[in-house]
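Dropping a structure here in structure tokens format, bear with me for questions.
Let's turn to chain A:
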Amino acid sequence: MIAGLLERDAGEVLVAGEPMTTRSVRAKNAIGYVPQDLAIYPDLTGRENLMFFARLYSMPTPAAKRRTDEVLALTGLADRAGDQTEQYSGGMKRRLNIGIGLLHQPKLLILDEPTVGVDPQSRNAILESVEGLSGAGMAVLYTTHYMEEAERLCDRIGIIDHGKLIAEGTRADLVGMVGEGDQVRLSAIGDLEKAAGALAARSWVRQAKALDGSIDLVVENASSELPAILTDVAAVGVIVRSVEVAEPDLEAVFLHLTGRALRD
Partner candidate 1 sequence: MKVLWIALANLRRMFRVRTNIFFVFVFPMVLILILGATFGGSASPRLGVVTTGSGPLGAALLRQLEQTPHLRVAAVSDPAALLTQVERGNMAAGVVIPPGYDGAVRAGHTVTLRYLARPDQSSQRLGETVRGAVARQAALLGAARFAVVQHAAPSFSVGLARATKISPVVPAVSVTQATAGTALFSRTLGQFDEGAWTELLLFLSSSP
Partner candidate 2 sequence: MRAAWLICLKDLRARLRDRSAVLIGVVVPLGLAFIFNSIFSGISGASVINLGVVNADHGAVSQQFTSHVLPAVGRSGVIAIHPEATVTQARALAAKGKLAAVIVIPAGFSARVQAGQPASMQVIGNVDAPISAEVARSITESFAADLNRIRLSVATVAAGTTPLSPAQIQALAARAAAAAVPVAVNDVSAQTKELDQKSFFAAGMAVFFLFFTVQFGVTSLLEERNDGTLARLLAAPISRASILGGKLLTSFLLGVISMTVLAVATTLLFGASWGNPLGVAVLVVAAILAATGIMALIATLAKNAEQAANWQSVVAVILGLVGGTFFPVSQAPGVLSRLTFVAPQAWFLRGLGDLRGGSISAVWIPALAMLIFAVVTGGLAMTRLKRLAEM
């Protein structure tokens, strides 16, 4: 709906201040769209693909040529620009796919699951490019099933389940919805029960449990509270061998909100 491919049932979509419908031309000009399936013409060359879409976005020929060259350089396809895209490797096609979305320097770039089925290097390259674009001031709408990507890239995150937006906010906002704190596990030797009891007395410790060879804690904010934990434990005479800190992640958020794992 944001890209103008589907008509909305109710409500309004505004892109760069312009209303977006399936017919709006002005709003569509502000958007760069990178579909999940590769949307490039196999029997045209890389350059021809770019020039075609540039012209479709009303770029006059000199500007179209200039931007085409820039995008080719940006995506590392300049030396293969004259080959038909059906001869490109999978990674090259993907880069071109994204490149087309960037041609007309849109205000909003929509990327629909761009890293599905991509090898780790290319994936990393894509993520870095997105970070770069976003850092340069472009608004990016990024959809993905990979939590790590969302956590790494996004300023704001929305979670959609069954077509409904069930949560939206910064990462911290979302994690806060889970209500739990950070999990801390101390592998230690000594009187673990006593240590656990001492820690439980602290106000910012939600849970403290002594197990066989370790103490499991749930605290509000592990990073700021860890020094105090270690001090308390040491005061009781327990020796800490290793520390594991696990913050709740978006998976946990999803699980908490929907009762299901993300990959169901």
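Note that in this section a contact is a pair of C-beta atoms (placed from the backbone, for glycine too) under 8 Å apart; a residue touches a chain by one contact, two chains touch by 3 or more; residues count from 1.
Here is how the candidates were picked: all candidates are chains of the complex that A comes from, given by their letters.
Model, not experiment: these values are computed from the prediction.
A.B. asks: Which candidate among 1 or 2 is in contact with chain A in the complex shown?
C.D. replies: Looking at every copy, the candidate touching chain A is 2.
A.B. asks: Which residues of chain A touch candidate 2 in their complex?
C.D. replies: Within the complex, chain A contacts candidate 2 at residues 3-6, 22-23, 25-26, 28-29, 31, 33, 35, 37-44, 48, 52-53, 55-58, 100.
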